[in-house]
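Input: one structure, supplied below.
With one protein chain held back, the other chains of the complex are shown just where they sit.
Our next item is chain A:
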Amino acid sequence: MLIINILGALLILGIVWWFWLYKPTGASENSSDMLVTVKNGIYEPARLRIPAGEATSIKFLREEASPCAGTVVFSDLEISEELPLNKQKTIHLPALTPGTYSFTCQMQMYRGELIVDDKP
């Protein structure tokens, strides 16, 4: 019984670490045509890096029919766009100040981050 309780506690710690504490480091490097695929419940890549003070654009390709995946929302930027199925959609972003902006689906089940960096 003790072992089971310890395993349970470890499981809880594991959940906390995996979903909250773990900070992913990799982010897709900035390039002129970033492509984010929406498939199987995630954005791929989910972390994008773009330079500050420059208008950019991101292409989205939705390969999943579920309605959750149908809209991408950049709530801080008041951008919300429908993504057609199996067709690239370009989303134009204005010049941004450095910071992290999240983008999600309408239900917030798909999540991604847009990291805006000062130029080196």
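In this text, a contact is a pair of C-beta atoms (placed from the backbone, for glycine too) under 8 Å apart; a residue touches a chain by one contact, two chains touch by 3 or more; residues count from 1.
Throughout what follows, contacts and distances are computed from a predicted model.
The chain that is not shown carries the UniProt protein name "Copper-exporting P-type ATPase", picked from "Fe-S cluster assembly protein SufD", "Ion-translocating oxidoreductase complex subunit D", "Periplasmic [NiFe] ferredoxin hydrogenase large subunit HydB" or "Copper-exporting P-type ATPase".
Touching the omitted chain from chain A are residues 1, 4-5, 8, 11-12, 15-16, 18-20, 22, 24, 35, 39-42, 46, 61, 65-68, 70-71, 73, 75, 78-80, 82, 84-85, 87-89, 106-111.
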